[in-house]
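Yeah, one chain of the complex is gone here, protein chain that is, but the others are all in their spots.
In this document, chain identifiers A, B and C correspond to the written order of the chains, with residue numbering beginning at 1 in each.
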Amino acid sequence: MSTGANAALNKLRKKIFNRTVLRGTVSVCLCLALWELGRAFKLPLLEAMPAPSEIFGVIWKLVVDPKFWANWGASYQRVLVGFLAAQVVGIPLGLAMATSKAFYDISFSAFEIVRPIPPLAWVPISIIFWPTTESSIAFVIFLGAFFTVVINVLGGARNIDARFTRAAISLGSRPSDVFFKIVLPATLPSIFTGMAVGMGITWEVVVAAEMIAGKSGLGYLTWSSYVGGNYPQIVVGMMSIGIAGYLSSYAIRLLGRVCMPWLRIF
Amino acid sequence: MAEATNAPRRAEVTVEGLTKRYGYHPFWHEVLADCSFTLRDGELTVLIGPSGCGKSTLINLLAGYDKPDQGRILLNGAPVAGPGSDRLVVFQETALFPWMTTYGNVAYGPRVARNVPKERVDERVQALLEKVGLQDFKAKYPSQLSGGMQRRGELARMMINDPAVTILDEPFRGLDAMTRELMQEYFVTILEERSQTVLFVTSEIDEAIFLADRLLIMSNRPGAILKEMEIKLPRPRNKDMLQTEEYLGYKREALEVLHAEAIKAFAGGSKSAQDFLEAFHKEHVEQA
Amino acid sequence: MATSITPRPAPALPPALADLSFGARAWYRLRHQFTNPESLKSLLLGIGGVVLLILAWWLATELLKLPRFEKLPGPVAVWSEFVSRNPPFGTSVFTPEYYMHILWSTLRILVAFGIATVLGVPLGLFMGWNKAWKDYTFPILELLRPIPVLAWVPLAILMWSGREEPIIFLAFLASFFATVLNTLLGVESIDEVYFRAARCLGAKPRHIFFKVVVPGALPFIFTGLQIGMGVAWFSLVAAEMLSGEYGLGYLIWDSYVLSQYSVIVIAMVTLGLVGYLCSAAIRLVGRQLMRWSTRGEA
Partner (left out) sequence: MSELKGQISIRNVCKVYDPEGVNVCAVDNCSLEIAAGEFCMVVGPSGCGKTTLLNAIAGFHGISTGEIHLDGQLLCSADYTTPPAADRVVVFQNGALFPWYTVLENVTFGPVVQGVMTARQAKRAANDLLGELGLRDIAQSYPGELSSGMKRRVEIARALMNDPKVLLLDEPFRAMDALTKGVVHEFLLQVYDRMKKTIFFITHDLEEAMFLGSKVVIMTTRPCRVKHVIEVDLPRPRDFQTRSSSRYLQLKNQVVKAVHEEAKKAFEAGERELA
């Protein structure tokens, strides 16, 4: 075979079979074993937890159950709506605050007063205000991501190296050129940071909101398993939330790589 | 030649009594105080001064990014109101836009000007990239280029706009000694060829004398022009000239002035002035 | 030819204003804030923004009684509850209950945050310092991290028998992940050159740990602690809403259930304020511990 293919194969082999991976596998296996034995030997804390062996049984039952996947769909839908709304409102707001000093002055202090309130503290107000449970959950999700997005966009857009905007002006740019060709691309990394962090918060809020007030979704599944005494299903619910959250962040990272080719290489 | 413009543009910049303060009373810093000088048409003027003396402020004022508190700047007799494409700044280190390829960076000026047909832009960009030896790198992003290549990219981006006045703000800062030397020789050939009005700002005395037609020495905060020197080394310049008696004479003369300034800067708490003072002490006071 | 290497003595600092007292500087700064048209304008605009926000709230809820908004508590109702000696809903600056709630939440945060710091900082430091440690622990951390802390609620209730423990456990968990990961990042951000310098000066591993790793990671550790404090409050509120007897989160939920809507707003604002103060305290400690970085810039 060609040496190139061989080298690539070697590289792959090195990537998979090395000490780091081995050690990681060992420790994860050890943890699983401890968890399993914890239930059998009634170790403190672990005693009450459903053991991995019980969980596997539940997983097989759930994977073929369409209702389980409907919960995934419900959570994703909420996340998407709240998250997108936060981007659509937050990014322009952050950019506006960064580009107009007067607007920054007038809005920033009000913004900073509201920001430290944890998003979940808004739940009751949101329930009172919005007509349906669904819309009130969406509103809290929106709030969770919104503040992070605005702060990140604002920070990114305000910290653009003045040399870039000045160089652009010297080269004959109009204000619209400066905004679209300089400010926007220069803020893009911060926008994506904000999105990634916001996505994390979004999932936290979705889970909590579904537990408190939901009728469907992965958070609801987890909570109802607890209420219904189906303890292994709690862990499956948690795992599903973890995987779903991870997939969402991964999607954002992927989008970031596509949108910012100049950061890709080094 | 790509930038075969019709007639050579005349550009003379006169700076009169420029004063600029930052902060608030009584804590304001008077960065420039009654600073006056002229950039003559077609001449390469080098401005040198201790670090933190207000050189960057002066550049911002000249380019129109900032407004002076007193005094005025005249370009061919007309006052400067704001930034304009007749004056172009090449910034410290590099200000190539990291999100554009080399090609995109060089083509930026004509693209936003929107008055040159696309093919013509392409032709000029290609020619300029070739001239600075970056034709193979036009699809690369600035972070993929070496320090020297980034500086040449800047040069191409500057030349395509063909500004009447070019302001270079310590463009070689952050390069290693060898690249720096190569870049100095490279820039001097290009600038000699263009023979337009150029203000080159630096804090390195050797670099300053090597490049200059005229040397302006700036005082420490608040900045003003302390001394003007005509550098009459023959052109085209080369590095061998740095050994001549004539050059050493210029250097000595400039250092005397800078030394007095560095003492003041040091007294004002500047860290880098300390190095300068010691260097001067070694080279001149002990020699005597 | 002089042979001494002595640098020339530093001339005395002449700037007339350098020795002004802190108070005088503060006074001038304040005066500038009010006399300089630019800063006065932004100050006024800032105040105007807050006033506008409250005004809009008042207009929507109490004056115009817009649809949907009319159900929300208005600023006047909230304020009158808050400063009343005999509040209709039982929560104001004069009632001990108000302070009990604050105290309970703060205590829980302190315990959870304290444990998270005591466990998380050393773990992060070890992980960054020793490759084997990181290889063994990092995958577990990475597997657990994507699970939102609040998804742990049911499990936490199962694991811990008491009423307090699950709440504290959740706040701890949130803050723990932030602390560990930032500490790890901090150690990995230390320039390799410092390790090399220490080694060629003869430092043994324990010296490298205490004299390079710990101080070098300090800036990131404090960033981690700040984030940790934020998320600890975040999950505490949720946990208190779900189960609890005291605490600001409980107060919010309880007031909602009892339809004492103005108390919700009081609790929310208090929550924001207390959370902000906690972060400010961490910042202050950080600045004290890292004087080398602030002094260098002077």
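Throughout what follows, a residue touches a chain if its C-beta (ideal position, glycine included) is under 8 Å from a C-beta of that chain, and two chains touch if they have at least 3 such contacts.
As the structure is a computational prediction, the values presented were derived from the model and not from experiment.
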| item | value |
| --- | --- |
| Per the touch definition above, residue among B:97, B:137, B:187 or B:250 touching the missing chain | B:137 |
| Contacting the left-out chain in the complete assembly, out of B:63, B:95 or B:149 | B:149 |
| Chain not shown: contacting residue from C:68, C:163, C:196 or C:287 | C:196 |
| Residues belonging to chain C that touch the chain removed from view | 1, 3-7, 9-10, 191, 193-194, 196-204, 207, 211-212, 215-216, 218, 290, 292-293, 295-298 |
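Basically, only the chains that are shown with their structure count from here on.
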| item | value |
| --- | --- |
| Far-end chain from chain A, centres as C-alpha averages | B |
| Averaged-CA centre spacing for the pair chain C and chain A, given as whole angstrom | 21 |
| Centroid distance [mean C-alpha coordinates] between chain C and chain B, Å | 45 |
| Chain A and chain B: spacing of chain centres that average the CA atoms, whole Å | 47 |
| Contacting residues of chain C [partner chain A, same complex] | 41-42, 45-50, 52-53, 68-69, 71-72, 132, 135-140, 143-144, 146-155, 157-160, 233-235, 237-238, 241-242, 248-249, 252-253, 255-256, 261, 264-265, 267-269, 271-273, 275-276, 279 |
| Chain A to chain B touching residues, read off their complex | 161-164, 166-174, 177, 181-182, 185-186, 188, 260-262, 265-266 |
| Chain C partner contacts - residues on chain A that touch it in the complex | 19-20, 23-28, 31, 45-46, 48-49, 101-102, 105-110, 113-125, 127-131, 200, 203-204, 207-208, 211-212, 218-219, 222-223, 225-226, 231, 234-235, 237-239, 241-243, 245-246, 249 |
